[in-house]
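Heads up, one of the protein chains got dropped from this complex, but the rest are sitting where they should.
A, B and C are the chain letters, set down in written order, and residue numbers restart from 1 in every chain.
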Amino acid sequence: MTAALTFAAVSYRFTGNPTPALHRVSLSIDPGRRIAVLGRNGAGKSTLLLLAAGILRPQEGQIRLGDTPISYSRSGLRHLRRHVGLVMQSPDEQLFSASVWQDISFGPLNLGLSPAEARRAVHEAAALCDVSDLLDRPTHALSGGQKARVALAGVLAMRPQYLLVDEATSGLDRWARRQIVQVFDRLAAQGKTVVLATHDLALARRWADLVIVLDAGSVAAVGTPARVFADETLRHLIAPAEDWHDDW
Amino acid sequence: MTAALTFAAVSYRFTGNPTPALHRVSLSIDPGRRIAVLGRNGAGKSTLLLLAAGILRPQEGQIRLGDTPISYSRSGLRHLRRHVGLVMQSPDEQLFSASVWQDISFGPLNLGLSPAEARRAVHEAAALCDVSDLLDRPTHALSGGQKARVALAGVLAMRPQYLLVDEATSGLDRWARRQIVQVFDRLAAQGKTVVLATHDLALARRWADLVIVLDAGSVAAVGTPARVFADETLRHLIAPAEDWHDDW
Amino acid sequence: MKHRWLLISLGAAILIVFEARPAYAMHIMEGFLPPLWALFWFAVVIPFWIIGFRRLRAIVNDKPELRLLLGFAAAFTFVLSALKLPSVTGSSSHPTGTGLGAILFGPWVMSVLGSIVLLFQALLIAHGGLTTLGANAFSMAVVGPWVAWLIWRGLSGRLPFWLTVFLAAALANLSTYVVTSLQLALAHPDPVGGIVASFIKFGTIFAITQIPLAISEGILTVLIMNALQTT
């Protein structure tokens, strides 16, 4: 069973910035949800994900996995990373190995899996992300959509319960976007929690079952897409008024 | 007066690729239009723009500006660049100077303008792209949307009649996207031609007055957005069927 | 006896701080060299800069667009020093990149690019200095790269690829630190033992952490070159 990932009054300010990126954020990410995090650039979406993944450490407040606060010791982080996986924005900056196989196996090997187990984890993740036929290709020869799916597989090979994804679909064409969404659907069907920080409002509206709206480092709303998109005040935090007729 | 930019049976194949990126493409880009180029990744959108901007040279066929074929001599290209400007996908791959002011001044000086004229061109382009207040800011401290507008200003400072833009809005939030679209609107109001290669179907549908659909290196259709988006065969070339209900 | 304890605790303190020292331990700081020595090292390094610059200009005259690549090569060398380099002792530091740079770009180009990087380190993060630029450039942009290049050229084909790369990078790192120690010893001879004692002194202060780091940088460079070969 999986435990919830809870933020209790978490604040974070980047060095040299006068204003905090996140300010006293409290929320609970429950297992098995499809969550979209919305808000304009600088609202704190990426910071939220980096904190949840234990990459940044809250300067105030606490983040808990289940009932236990995250421990930032080496073994504590190791424990956290088995549960929470993070995929970042630009796939080009996440694929650091020469071949797809090598890249996906990076995480499992660091987990200390035996070569046989790591091999199984790689194949499983590759199948999940539709990249099984790319395993012996060099990473630089992939298309944008393929790179995005390989980056996803690299994180999924560690079998996290929570998958946090920053801007999964930006810069992709509609088909590549579709394939990524299919991977998220498969994960949701397995009971995993997927958290997407995104500008893709159509995705948030039709795919998510819970929307978190951030505004200037604070949580402005948590609710179903239907409720959030119907609320005029919240719509101001999601898109400029001129775009509203776009009906995402 | 501006002349049309005409492709006559133009083909281009990248070295090492078995299939041509563009195959016998004929079309005419008339002055004063708002054009969106659609099609999945690999359909040939970027190649079309690179050819139109004289960066690639057709292996077959001919590209004409008005009645005269593009000359690929130094002076011929200089002439072309006064008329056709190209903005590429990632601003980080276009901005070469840490000073916004210096970066925008590069194009006008290459055209052979005097320092005083170049100075005027920089201020004019900066005003057009809403970056006048960023001129003495360092490039690396800008947000994604600001970088995109500076990259646009760097090309517009050369005062082209045709502006070709590859994926202008990808990776930007809704507000940054809005600001870019406003720049395009201003250009259109000045009678300039804007050609956008894009995956942003809402933009193509509501902003463009002409849509060009590419498919595997060939022109599948040229028509008004209303006609193209209503045609079921063409819709297959624009987005996967599952996305059609998204009503971009 | 009191003194003895004082010295032992002082020694321990030095070790602890040096284990956690910044990346640029081998940079001589601004103001640390007397004017004559600062001038002397500029005089030593200027011929290398002139020849290196002429080579560079010849390359660029041939292909003008290569200046973009050179800009990125210098930036790559700068950014390389932000990589983590674990030391055998458990702490971590950063690689110098002189060996890798010499293998990738050649020693003449590195004498210019490496000096630009040193100038940038002084002007962007106040590491090193302007009057000490000559001395720092001699150890890090000339001696280190040349040692790496000579080993790389001299032993290629005679030793296994990995061993050649390892020796080139590790010895480039070590030779840089030997030269830095020498530069410090010449500028500040020991009042009792003179230059030799001073050299031993500066040498041992650095050696304790530098040898493990040189080994680490050697291994890192082998891994990078292996990865580059498969790309």
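Basically, contacts are C-beta pairs under 8 Å (C-beta built on N, C-alpha and C of every residue); 3 or more make two chains touch, one makes a residue touch a chain.
The rule is simple: contacts and distances are computed from a predicted model.
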Chain excluded from display, named as in UniProt, from "Na+/H+ antiporter subunit G", "Cobalt ABC transporter, inner membrane subunit CbiQ", "Fe(3+)-transporting ATPase" or "Peptide/nickel transport system permease protein": "Cobalt ABC transporter, inner membrane subunit CbiQ"
Selected residue (touches chain absent from view) among A:41, A:71, A:90 or A:182: A:90
Hidden partner chain, residues of subunit B it touches: 50, 53, 55, 74, 77-78, 81, 85-86, 88, 90, 92-99, 101-103, 105-107, 109-111, 115, 118-119, 122, 136-141, 154-155, 158
Interface with the unshown chain - residue positions in subunit A: 15-16, 50, 53, 55, 74, 77-78, 81, 85-86, 88-90, 92-98, 106-107, 110-111, 140, 151, 154-155, 158
Residue ranges of subunit C at the interface with the undisplayed chain: 3-4, 6-8, 10, 14, 17-18, 20-23, 25, 29-32, 34-35, 38, 53, 56-57, 60, 64-65, 67-76, 78-86, 88, 90-95, 100, 104, 112, 116, 120, 122-126, 129-131, 184, 188, 190-193, 197-198, 200-202, 205, 216, 219-220, 223-228, 231
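We take it that only the chains that are shown with their structure count from here on.
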Chain contact graph, described as a line, ring, star, complete graph or other shape: line
Nearest-to-centre chain - CA centroid comparison: A
Approximate Å spacing (C-alpha centroids) for the pair subunit B, subunit C: 46
Intercentroid distance (Cα basis), subunit C paired with subunit A, Å: 40
Centre distance in Å when subunit A and subunit B are each reduced to the mean of their C-alpha atoms: 32
Shared-contact residues (touching 2 or more other chains) in subunit C: none
Subunit C partner contacts - residues on subunit A that touch it in the complex: 97-99, 138, 140
Contact set on subunit B toward subunit A in their complex: 40-42, 89, 143-145, 167, 170-178, 199, 201-202, 206, 238-240, 242-243, 246-248
Contacting residues of subunit C [partner subunit A, same complex]: 227, 230-231
